[in-house]
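Can you keep this structure in mind? I'll have questions shortly.
With one protein chain held back, the other chains of the complex are shown just where they sit.
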Amino acid sequence: MDLIIVVPIMLPILTGFLLGIIKPNYNNRNTIIISSTILNFILILYIILFKHNVSFHIVKINEFLDIYLMPDNIGKIFATLVSALWILTTFYSIDYMGNQKNLNKFFMFFMITEGVTIGIAFSGNLITLYLFYELLTLSTFPLVIEKGSEKALQAGKKYLIYSFFGATMVLFGIILLFSQTQNLAFTPGGIVGSVPMGNPNFYLFIYILLFLGFGVKAALVPFHSWLPSAMVAPTPVSSLLHAVAVVKSGIFALGRMTYYILGWEVIEHTKGNDYMLILVLITILMGSFLAIHQQNLKKRLAYSTISQLGYIMLGLVIFENSSYIGGMLHMLFHATIKITLFFCVGAIMHYENKTELKEIEGIGKRMPKTMLSFTVASICLIGIPPMNGFVSKWFLAIGGLERGNYFVPIILLLSALLTAAYLIPIISSAFFKGKPAHDVEVSEPNNFMLVPIVLLAVLNVILGFFPNALITMIQSAASKLF
Amino acid sequence: MIKFIPLINILILILFSFIILITKKEKNVKLMSFASNIITFLLSILLLTRVLLEDFIVLNLGKNNSLLGIQFYIGSSEAVISLTFTFVMLMILWFSNSSVKKEVSEIRISFFYILINILLASLLGVIYSNDLFNSYVFIEVSTLSACGLIILKDKKENIKATVKYLIMSTIGSGLVLMAIAYIYSITGHLNITNINEVIVSSYQSHQNAVLIILGLFTVGLGIKSAVFPLHSWLPDAHSSAPTPASAALSALVIKVYVFMLIKILFRMFTYEIVNSFIIMDIILLLGSMGMIFGSIMAIFQKELKRMIAYSSVAQMGYIVFGIGLGTISGTAIATYHIIGHAVTKSSLFLISGLMIEKTSSKKIEDLKGIGREMPITLGLFTLGAFSMVGIPILPGFISKWYLSLACIEVGRVPLILIILASSLLNVLYYFPIIINGFFGNENLDGKIYKSKKIELSRLIPIFFLVLSIILVGAFSSKLINLF
Amino acid sequence: MEIFTENYFETGAIILFGIGFVTLMLHSNLIKKIIGMNIMDTAIFLFFISKGYVTNKEAPIVVDITKNPDSYINPVPSALMLTGIVVAVTTTAFALALTIKLYKHYNTIDLEKILEMREES
Partner (left out) sequence: MIKKDIILKEVGKIIIPLVQIFGIYIIVNGHLSSGGGFSGGTVLASSLIIMHLIYGEAYVEKNIKKETLIKFISISLIFYAVVKGYSFLSDVYNLPHPALGPVGKIFSAGFILYLNIVLGILVASIFYIIFSIFISKEV
């Protein structure tokens, strides 16, 4: 019964519309949201374990425009990541948002975005991916401008213009591609390989178009400036969007495009990946440099996301088995780490309403558990050996070496230093500055917020110690590609 | 009997409009015009099924040999277009029987229904007729009834818009008549199929004569269908006319002349002849300029209806672009876009009419925060805007997609940039309305409207139109390989 | 050059068409525009009917006995021009009515002035 894969996409969207229509009051709205996200998570687990190579055409208008869902294992991994983190974020945002007046609209779009992101994970061809890609922009836009202030509207408009510009580039690439290959389905190893090689720079042009198009969402350097300005949104939105949903779907689409559509031999033949490599390296360095002297905590984390995304793109651009695994691993680990960091910063903002670095002296003594998990997460991000950040960086470095360009590991190490440079000051000012510990009473955020933060920190550590369960799964996907 | 449907269609419409002339009570004026439209709609469904079964129908009125008599030729594209037009007109009529009272003074209501009936009859006439002079007469009738519709409100700007429209369209029809005279002098026939036989053999000898004819037809019909440089009458005419009339005008009337241009270019002069002349590149140029500048001008508009009018100039650019490509797939997309755009544009205009009635001001600034007051209407408007901007599944996207494919087929890849650029420009002027309508706190609070509740019954016709947008999108593949 | 002198009807019609077209386009006074429109239409009718003319044949009117058909000129264009004339008359009547209404509202019939008025009104 192939219909099962449509359910995890439709369920959140329907609950979203349900919220919009019946406008429930505070607590039964919370129950609806929590139950639907948990149900969704269980459904996806069920699909992963029992359903193998199942596919479903939602609507087939004509030979190019068919909405076709075909979750392979990369798609399943991404979907599990999204739905798991969505549950935690729902708990977090219920407490964070409190009960303002029109939260129904907020949670409506919140649920629709989850459905659309899982749609991206499950999409079977480039057109479905493009459709969900556009819907993602439209459904995340109201979340970004939740505050409704003039500044939020400006940031929202900027976000919209960037993503529509990216979407048009992607559309241009898809049209050119379709005129050559007449089909857009994802096939491991790429469909272009089979088509006789017309002229290489035509495919180079398509590759660059698609890379930049999806790169806008993945905060590639020239198009990254919408990410920090979208920090004006409330923390659950900015943490979810800029750690899990929007940015990662851009990366996921890039991965799909390079390995499942164009195929890496074709790109290598057209030397497209060398140009992109330069761009990715610039992203990594620029992200970390800018993050260092950012005073606002959320902006600092935003720039760190840009540089971490550069890591993942590095994995996609170096066509090596281990670097692919490293990229995918970092995609997962970065999501969990960054969401913890954002949660902690959000907790600080919500309870102490302090946002600048100077204001949070001695916060560690007031909120020990939150800041402890913040330190654990930042250690993972820097990539100190036992933690999960190190595992993915390790694979990336090996991939770089196998490919033969030596400056990849150098760049990795350099940016690991830079990550330390912008994370450690936060920890040090939190714990070692400010008034002595005994005369400060402890005021932890209530457990609706605290539980997700601690859970995530523990999850990071476990993933660090026992990553090979994940590695084998990604390895099975990667084996088909190389 | 089915063979006679086109004639019966037109006859019923004209007959009922005359009967309305006499009836006094307003209620059965509406009843009659409604009845005539429903009959024509059902008949055109019958016609479409008949055409789908056998190939095209040729209907000779009067003399059998087509030398003298009027001839109707109904191929698959004509049948589908006439079905869409009758459907859209039915919805406009349904919408107008509640909203026309507010805009048009009491005594002129019956004139409104008469003109709408005659307009639809003449539009169907132009689509069906295979005879040049006969379609010229129908064009004149449609222009005059369109002028009548614009002037119904009888205010200052209406009269100015009508004068401008009348003068521009008389120039257009003068050129068209001259072109028909020219064709007649070369071929001695007035019937498209006969002319085709003669032209195919003899066009080498009359090289520049055929060029002049093509030029006259393109400019003449271009003026009437508001192709880019010749469109200056459209914004005034469409923004000052009453809402149902402006919806009918911009969705139906300007499409018919372009369809006649398609008939002339591709059925009379076959593809090879037309492509051997430079006229095709000029049309392509006109189309691409229209796409870009139409949207640019729409961005700077302050009033809602003028903005939508300029956006139909841009959409006409798409259709002319499709023709300019000069391939079979190009024309198929142009016809598909005629249908897609007719449905979307009429729903957008009707919704904007409702919104203007609610905020009682034409300016776009006053539409801020309308999402709170009329969520459903703005929701429908968003759907229409999505189709214009080109979100997949909706017809806007499909015609953009196929247009660019046709461009690649012809080998002019940079033209795709123009298509995509113009769809980006569409975003720039449709989305601010939606954004300010739904979101933004300072837009929403402090919004007090005269709480004229727009009762839902007025929304049903628009709901059907929006539904048909999705349907047109869904069945696009079958539609396209029909043409 | 002898093309022009030979079928001088067509050349006359084209020249008239040019004059009518130019007056319709360029003159700002509405009445002049309507006159130009009429000139243009009559020029086209002349062109059409001259197409039907066959030298030394007479008009197709049944006086008392009907002669054999080939002694008449080709009646088709002149029949068509009947409808053409009616169309031209209706447009002129409509345009005249519009000019009167315009005069009532703007008390000038100079189109340029009326258009400027729109800018500042």
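Observations
Which chain is which? They are A, B and C, in the order written, and residues in each are numbered from 1.
The working rule: a residue touches a chain if its C-beta (ideal position, glycine included) is under 8 Å from a C-beta of that chain, and two chains touch if they have at least 3 such contacts.
Since the structure is predicted, the reported quantities are computational estimates derived from the model, not experimental observations.
One chain is not depicted; across the entire complex it touches B, C.
Of B:Phe4, B:Phe34 or B:Phe463, it is B:Phe4 that touches the chain left out of the display. Mapped onto subunit C, the footprint of the missing chain covers residues 59, 61-64, 66, 82, 85-86, 93, 96-97, 100-101, 104. Listed here are the subunit B residues that touch the chain not shown: 4, 7-8, 11, 14-15, 18-19, 21-22, 61-62.
Convention: only the chains that are shown with their structure count from here on.
With centres taken as mean Cα positions, subunit C sits 28 Å from subunit B.
With centres taken as mean Cα positions, subunit C sits 71 Å from subunit A.
Averaging Cα coordinates per chain places subunit A and subunit B 45 Å apart. Contacts with at least two other chains are made by no residue of subunit C. Listed for subunit B are no residues, as none touches two or more other chains. Looking at the complex, you find that subunit A touches subunit B at residues 59, 61-65, 67, 127, 130-131, 134-135, 138, 142, 145, 147-150, 153, 156-157, 160, 164-165, 168, 171-172, 175-176, 178-179. Against subunit A, the residues of subunit B that register as touching in their complex are 391-393, 398, 401, 404-405, 408-409, 413, 416-417, 420, 423-424, 427, 431, 435, 438-442, 444, 473-477, 480.
Per the touch definition, subunit C reaches subunit B in the complex via residues 10, 17, 20-21, 24-25, 30, 33, 37, 40-41, 44, 47-48, 51, 76-77, 80, 83-84, 87, 90-91, 94-95, 98-99, 101-102, 105-106, 111, 114-115, 118, 121.
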